[in-house]
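Heads up: the structure comes next, in structure tokens.
For this depiction, one protein chain was excluded, whereas all remaining protein chains were kept in their positions.
We just call them A and B in the order they show up, numbering each chain from 1.
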């Protein structure tokens, strides 16, 4: 059928972001991680930009928000360059600031009121995986992988994964991922309940677009209120978990375990 | 082997119900939705009758209670005729009364102390699906389907599904059903944990009867106390969820979203 022209149908792109492409089109706000040469690894600046983008999308006229990545990777996690060139004398301050940034970052996901959808276009690592338990829909390309190698880096989980992963997949399977560094593929992520649907890589973008179209045609308020009913009873626990995880990471980042693991990482990179 | 005649073996049928057949036989109280010409859609009167039947079964001499349906459908959900011919001037009163009825209806499931078993003989829709998370066993015929198209009707979940579904199948899969109207078949319901066991349609009744016989031969008190141990810690949350869901529906039923969806539904029906 023919439709009346809709002013919200005009794509708008916001140029205030350096590492993101943020568009609003057809009632969908899309936040695209756009640092493909670094596999969309998250710098301190990107964390801040994503917080702004999520808080803006929470209030704009869109019905849903989608996060995806440009290039081969969805997101390679926290950019370990963030740990480089840190002066030991202000290590404690930097760790505390980083913990605060991470807490605000994860809070932006916890408090996002509209349906939040991930379109995982390729490998996902670390914090880009742990926050997936805070999304409402996770579409994955069949070449996507999911890994959270915290303990091998002397670190500990964040993104509320210590709460959401056991709830989604049971304690034993959650431990495999967030304690024992197991990397899983798209099919395993689907059967563990972390992923909603897997699409073939070559038609991923069109399949996602078509699935999103079905969603945004639903009454926006019903979606908003349904999400509030589902998440409401666990919001307090999610914020408590976020704080506990960030507090622990502030300690971990200053530990010998972490220093040794990061040094090994950069030593390995410089050899190649 | 030969068995001694048992006075509890006498089937009794209660004629006080207009839309249900309620029998008590061999320590099993069976509540059968009996409005097959309307696919067992629930009228206001049926909600009240089921509340009475559950409260009665909670106190009778049976060990378990079973809910099933006559005809091709298990239950097509809330009868949308309930929404018809509503005078806009008392819309608020009707919505409030309906919310109160729904709250009492779902409470009867939450508080049912004995093992509660569903025998899903065919398609199940809406509130007949959402309350399944409050059952202890769900047997399904292989032609059963499960759909909860709330948001397409401008509504929001009830039956405590906003709490039980994420707990059973994880948040992402729960969203597919209760936010995005995904209809699943018996095998999908089995693998998502909503259904206990699937039987072929042509032997469904005898398979269920045989499975029930095994259950009722177990010590009644062990079943009662095991259920109390499992449900006890979440009873308070279930009642809170029930109240929040009904409060939201009272608002939704009076919304334009809902009015438009119901009008479309009846317009569609009148064309055919």
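Methods note: a residue touches a chain if its C-beta (ideal position, glycine included) is under 8 Å from a C-beta of that chain, and two chains touch if they have at least 3 such contacts.
Values in this document were obtained by computation on a predicted structure and should not be read as measured data.
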Just the residue numbers, please: which parts of chain B touch the chain that's not shown? 115, 133, 135-138, 164, 167-169, 193-196, 214-215, 218-219, 221-223, 225-227, 229-230, 232-233
If the hidden chain were put back, which residues of chain A would touch it? 150-152, 154-157, 162-163, 166-167, 169-176, 178-181, 237, 240-241, 244-245, 248, 251-252, 255, 257, 261
